[in-house]
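Complex shown without one protein chain; remaining protein chains in place.
Order as written gives the chain letters A and B; numbering starts at 1 within each chain.
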Amino acid sequence: MSEHVLAIEDLTVTIGTRRGPARAVAGVDWSVRPGETLALVGESGSGKSMSVLAATGLAPRSARVTGRVRLLGTELTELPEARRRRLRGRHVGFVFQDPMTSLNPVLTVGRQVAEAGEEHLGLTRRAARSRAVELLDLVGIPSAAQRVDAYPHQFSGGMRQRVVIAMALICEPDLLIADEPTTALDVTTQAQIVELVADLQRRLGTAVVWITHDLGVVAGIADTVAVMYAGRILEQGPVDAVFGAPSHPYTSALLAARPDPAAGGGDLVTIAGAPPNPLDLPPGCAFWPRCPVRGDARCEHELPPLVPVSAGHQVRTFYPRRVDEEAQ
Amino acid sequence: MARFVIRRLLQSAVVLLGVTVVVFLLLQLVPGDPVRVALGTRFDPQTYEALRARAGLDQPLVVQYVNYLGRALTGDLGVSFRSGRPVTTIVLERLPATLSLAVTAVLFAVLIAFPLGIVSAIRSGSLIDHAARVFSQVGVSVPDFWMGIMGILLFAGVLGWLPPSGYVALTEDPAGWASHVALPAATVGLVTASILTRFIRSSMLEVLSEDYVRTAEAKGLRTRVVVLRHVLRNALIPVVTVVAVQLASLLGGVIVIEVLFAWPGIGRLTYDAVQARDYPVLQGAVLLVAALFLLVNLLVDILYARLDPRITVK
Partner (left out) sequence: MSEHSERTSEGQLRRALSALRHDPLALTGSVVLALLVVVGVAGSWLAPSGINEVDVDRMLQPPSWSHPFGTDELGRDVLSRVMVAARVSLQVGLVSVGIALAVGVTLGLFAGYYRGWLDNVLMRCMDVLFAFPVLLLAVAIVAVLGPGLLTATVAIGVVYTPIFARVTRAGVLSVREQVFVRAAVSIGASDLRIMRRHVLPNIAAPLIVQTSLSLAFAILSEAALSFLGLGVQPPAPAWGRMLYDGRGFVTEAWWLGFFPGAAIFLTVLAFNLVGDALRDVLDPRQLTVSEARRSAT
């Protein structure tokens, strides 16, 4: 038995598009242990969501997925689709970005929360329904026993996201995947949802993969972090190590671009340039064209390897930044 | 919900009133004197005066319309210029033939279009999807009467399996009815099926790309459950409307098909009335069809509101 809940190795996802294959994820490794929170960080299109969807068998049909994925010690890539589906439903819960669209408009919320319980726990319809009421109550939906028969459009965005969380938790999953669950919500609600997930995680001991571009959230809740760019991991390690001593220019730039309330509302720093076209990725470091360090021809033509800088802390660059340089 | 129904009812009533105006004005558009035109060579002063008076043509236009409307509301649509029989009776006599043809055709269409549309969306890009797209493109482009003629050629002429035309009432001889309805219903049904297939396919594809379908897949539900519970329910809500609109327009008489197959329905009645310049019958048939059309559309909207929980609260 592996001690990881979910571990992916050398995962590559190529998506067939009308204008040729687009490499969305390129040789990514990461893993998450029981009760631990892994944050996947990056801009849109960096492959952070795609790596998770592909690992759990939810990639679009046009995607070709290679690599190894172990969920609770079982190699998923060798399983027939039906077994992968059952494992996914039973052990992994998903919370997606936009609660306005991720709930089915014509089914009651109770039905949508309950159905995975019927499918995977063999609950009767009645038992699944009362379990759904418990969960709606657990995620903080007021008068859950009445609201269970309401339709999604009768809830606010924040409440809908709570419903989605209840839905993800019905089978008491070992792993919760939260794909930018707060992006579509207003700031106050965002904080409540983050709080809720963190609280549930403490009580239920669930491992969490939190996909986000909000570094503030990462610092608050994650144990480990992986920074992705153009389908590759550029830096990963314990949150304290990565945030305390960012060794990749991209990580530093991301951290610098973060609006810092303590700094009293200074100018927002942005990273110049745009991520590369996934249909036409450069041979060397994909960040090189935007890199403030801008090493040399080697960066342009040769892919830097992922090298360790401290315990569990790895970085993909020829020019890792030293901790002493980081002192301000 | 009650307010929605009442509002829709009022809207339909206003449109129906407009329909009666149009139908009434049809007679006024006839160049010259419609009764004289209708009688043609059978003209004799006595019949002429009687028909004119009966149609109220000797009065001012507005009075004529108010009278027409008043009588129409009591079910009196005048008398035929040809036979002198009440138009309401004549039109209602033809309803069963049209109804049985339209319903059979729609059933036939639904049986083809639903499986084909659903499978072609789920297996998008597959062979069956391509076949479905060719079928629907051909179906919407083919003139149904041409297909009917080819059907007669093949099934009545070459194979000799089915009668080329004619009608037997369902209540008299179900087997005879079935053999007579098969060709016209298949002809109309194939065209309807192609419209439905296209619509179902695009509706399904739209729903399949919705986030909540990915949510359902993420839950590890079986494909069958995802499709039946999450995709179909949403995809079919608009499809119900289209099926009903198709049915309504078929009730309005597949004039050409009824003429081709000598099917004595509303469409054939309309055609005969046009040929005989029997304007009251033409008016009656058109009015009845438009009223049916409006009624079906009204029912569909109410059904739609029942199916989609988002509408009821508004």
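Heads up, the rule we're going with is that contacts are C-beta pairs under 8 Å (C-beta built on N, C-alpha and C of every residue); 3 or more make two chains touch, one makes a residue touch a chain.
Since we're looking at a predicted model, the values are computed, not measured.
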Visible chains that the absent chain touches, using the contact criterion stated earlier: B
Listed residues B:Gly70, B:Gly125 or B:Gly157, member touching the removed chain: B:Gly157
Residue of B:Ile6, B:Leu111 or B:Val140 touching the missing chain in the full complex: B:Val140
Touching residue (missing chain; options B:Ala178, B:Val256 or B:Leu307): B:Val256
Touch residues of subunit B, complete complex, unshown partner: 14-16, 18-19, 21-22, 26-27, 29-31, 137-138, 140-147, 149-150, 152-153, 156-157, 164, 191-192, 195, 198-199, 202, 238, 241-242, 245-246, 248-250, 252-256, 259-260, 267, 270-271, 273-275, 277, 279, 282, 286, 289-290, 293-294, 297
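Methods note: only the chains that are shown with their structure count from here on.
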Between subunit B and subunit A, distance of the C-alpha-averaged centres to the nearest whole Å: 53
Residues of subunit A that touch subunit B when the two form their complex: 56, 58, 82, 85-90, 92, 94, 96, 98, 101-107, 115-116, 119-120, 151, 153-154, 164, 167
Touching residues on subunit B, where the partner in the complex is subunit A: 210-212, 214-222, 225, 229-230, 233-234, 237, 307-310, 313
